[in-house]
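The other protein chains are all here in position, but one chain of the complex has been omitted.
Right, chain A next:
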Amino acid sequence: MTGAADKEPKTGNNALNGAEVLLRVLDEQGVEVIFGYPGGAVLPIYDALFKQDRIRHILVRHEQAAVHAAEAYARSTGKVGVVLVTSGPGATNAVTGLVDALMDSIPLVCLCGQVPTKLIGNDAFQEADTTGITRPATKHNYLVREPGALAQTVREAFEVARSGRPGPVLVDLPKDITVGGAPLTPPALSRLQRFRRQGGPDAAAIARTIEAMKTARRPLFYTGGGVINSGPEASELLRRLARKTGYPVTSTLMGLGAFPSPDPQFLGMLGMHGSVEANMATHGCDLLIALGSRFDDRVTGRVDAFSPDSFKVHADIDPSQIDKIIQVDVRLEGDLRDTLEALLEAWDDTPAPDLTAWWNQIASWRSVDGFGFTQDMTPSAIIRPQYAVRRLYELTQESGRDTFVSTEVGQHQMWAAQHFQFDKPNHWLTSGGLGTMGYGLPAAVGAQVAHPDALVIDIAGEASTLMNIQELGTIAQYRLPVKIFILNNRYMGMVRQWQELLHGSRYSQSYSEALPDFVKLAEAFHGTGMRATNVGELDDVIRRMLAHDGPVVADICVAENENCYPMIPSGAAHNQMLLGPDQDSEAAGLTEEGMMLV
C-alpha cells in the first residue's frame, strides 16, 4: 500500500479521477447496491464511495460471500449484481462465486482492484494474475490499461453480463487507473452488435415444432433456469402455453418457480432426485420440448438411455448448448420469451389435444408418491427433515408473505426442492451447476438487501452453513431479518448417503464432529437462536422464527440417517430410479436391474 500511486490524485479542480468515473458509470447503469470488501488496491474506489450517497455498499465478511450475495440480488431482481473486491486475495476469494455464477448463468459485474500498471508482472504485494485466473471463471474479463478506456469498458462489462446468456464479467482495475484522472467518455456504439440476434425465432423451426406438437400423444415440457433468466414474462408465456396445450411440465432445479409447483400440470423436478412421475414421463414421452434447460448430467442420467423414444426440440439462447449432450430434432435459438410467444401464436386456437391416456399413465406414476414419507407424530418423535420442510412451507403460506428461499448444498437442498412449493419465478435461490456449499447464507443476505420487506429463508445443512457463517456479521450489521433454517442431521448428509449406498457404509470423514451450539452462535452474532429437538417443538419454533422481526438461526435437529429419494444413481437411466423404504417400487414400474445398480 505504498508507492507513487497512493499520493493524492493529480487531477484538476473539476476533473474526475478514475474511481469517480467508475461510480458515474455504475450510476448510469442503474446500480443501487454493491457487495464488497476493501483493500489497498481499491482504496480510491472506497474513497469515492465515501463521498457519494447514490450507491449503497454492503460490507460482507468474505469476498466469496459478496459474490453469492450479488448472485441472489441479481436472481431475485433480474438486475445485474455488482461486486467490489481488492487485488490478490480479494480476487482469489471471489473465484468460487464467479464460477458459481458462470454455471448458473447469473449476470454479475465484479470490479476488482489490481496493483498499478507499472508493477504488473513484478510479483508486487497482493498481485495476482486475476484476468488469467478468472478467464475460465467468467463469461468475459477485462484489464483496464488506459484511463481513456475505463468508462467504455465498464459499460461493455454490463452489456456482456446481461446480454444473451447472462454471466459474470470481471473488470480488473489497476490502482493508477482509479487514482489518476480519467475521462467520462460518452457511451459509444457497442462493438458487441454482432451478438444481437436479428429477427425473431426461426419460422421453419417453429412450424416443425408445432407440427410435432399437434401429433404428439405423450408430450412434455422440460423447463430450466433459462425461463427465469428470460424474465417474468417468459414464465407467464410458459403458463399460457401449458394451459392451451394441456401438456405436463417438469423443471430442472434451476427452473423451479417458472411454473407453479402446486399446479396439477406440474410433475415436479426431474433428474437425480426428481419425482417418479417427472423422470418416468421424461423417459416415456414421445415429444420432449426443452426450454432454457441444458441436459445437465444430473438431469439426464445415462445419456444413451435418456428419453429414448422422443422427438426432441431444444429452445435456448445459447446455441452452444443445443446438440451439446443430446442430439435434438429441432433447434430453436433465441430468447425464450420470443420463442414462447412465437409458439403460442403458431399454436393459436388449436384445440387442446386428447392426452387422457398420457395423463392416466402419469397419474399411476404419481400414485407412487416418490417424495412421500411418514412422520411419527408422537411429540417426542424425531423430526424427519422432509416434514420440517413441509411444515416450514405450510406455515410460511399461512403468513401470506412474499417469500424467498435460498439453500446450501446437500440433502436439505433436495428436500427443499421437493417439498417447498414455488409459484413465482425469481424466488428460489440455489447453487445448481457448481453445487457450492456456503452459497445459501450470503445468498439470503443478497435477497434480503434487494427485498427488505420480504421473508427470506436459507434452508441450510449444518455443514454447509459453516462455510460462510461469518456472514452472520453482515446480517447483524445491516439488521437483515434473514431466517436460517438448519436441517441439522449431524452429517454431511449427501456424502453420508453416497457412502451408505456406494461405499459399504464406510462413513469416511462425513460426520459433523464438534459442531457449534447454533443457538449460542446466533446470539454471539447479535441474533436470535432457536432449537427444535422433536416433532412436538417444531411448529412452535417455526412460528416464532417467522414472527420474529430480526435474524434467526433455527437449529432443527432431524433424523441423522435419512436418505434423499428417489435417486437415480449417476450413470443410470431414468427408469432405474431407487425409491425409499416408504415406496413400493413395483408400482413404479422400475426395473430390477435399476434396483441393483447401487
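In this section, a residue touches a chain if its C-beta (ideal position, glycine included) is under 8 Å from a C-beta of that chain, and two chains touch if they have at least 3 such contacts; residues count from 1.
Everything below uses one rule, namely that contacts and distances are computed from a predicted model.
**Q** For the chain that is missing from this picture, which UniProt protein name fits: "Sarcosine oxidase subunit delta", "Acetyl-CoA acetyltransferase", "ATP-binding cassette domain-containing protein" or "Acetolactate synthase small subunit"?
**A** "Acetolactate synthase small subunit"
**Q** Touching the left-out chain: which of A:24, A:324, A:490 or A:543?
**A** A:324
**Q** Where the complex has a chain not shown, which of A:54, A:118 or A:135 is the residue touching it?
**A** Of the candidates A:54, A:118 or A:135, A:135 is in touch with the missing chain.
**Q** Using the definition of touch stated at the top, determine which of A:16, A:143, A:220 or A:429 touches the missing chain.
**A** Selected residue, touching the omitted chain: A:143.
**Q** Using the touch rule from the top, list residues of chain A that touch the missing partner.
**A** 131-132, 135-136, 139-140, 143, 145, 160, 192-198, 318-320, 323-324, 327
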